[in-house]
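With one protein chain withheld, the remaining protein chains of the complex are depicted in position.
For chain A:
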């Protein structure tokens, strides 16, 4: 398959997915849809997991080519596990994001994968980092990605508040995913959500029929 260089320079490669992460008071919520599609027509998987645990309190959402994202995530997971044993302490979220960033930046000619990395660490508490396709790394309190994200910028900008409670943030994330999945044909399936705090990790799965419904449904 030829390289999609011209495409990405002109249009930017978007992927059939919706991913997001948001910080709240004491933790982060990370979420994604579960649809994998080919050519925008065929749904190759209704229940794919796009939120990967790279360490005890650090998760990464994949965007872009799933093959590239999986390969990079596996390499980063190994690297972080070794790093954390050497340091004798859990890795910082920025260390996890930097590992992914180095892989994306150094191999930018071959790869087409971006990530949202979020988690909790002892030093800076809850954090969200975005690693874009070319290997840029920035920190944000809330961020969205994937093709479905275009439909929810307005919702996120209007409804996100810093230092929400866990329940408020979970509701915010569920609504955002539901809205994106409702409009983006290549996002769908179930909503995977993960809540990370100092004390632990909680997985929430919301099946398609249990997602919040809005006026037009």
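Following the convention adopted for this analysis, a contact is a pair of C-beta atoms (placed from the backbone, for glycine too) under 8 Å apart; a residue touches a chain by one contact, two chains touch by 3 or more; residues count from 1.
The rule we apply is simple: contacts and distances are computed from a predicted model.
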Missing subunit (named according to UniProt) among the choices "EF-hand domain-containing protein", "Proteasome subunit alpha type", "Signal recognition particle 9 kDa protein" or "Sodium/hydrogen exchanger": "Proteasome subunit alpha type"
Which residue of A:36, A:51 or A:97 touches the chain not shown here: A:97
Chain not shown: contacting residue from A:58, A:137 or A:211: A:137
Touch criterion as defined above, residue of A:35, A:57, A:83 or A:192 at the omitted chain: A:83
Hidden-chain contact residue, picked from the options A:74, A:122 or A:183: A:122
Touch residues of chain A, complete complex, unshown partner: 83, 86-89, 91-92, 94-95, 97-99, 101-102, 122-123, 137
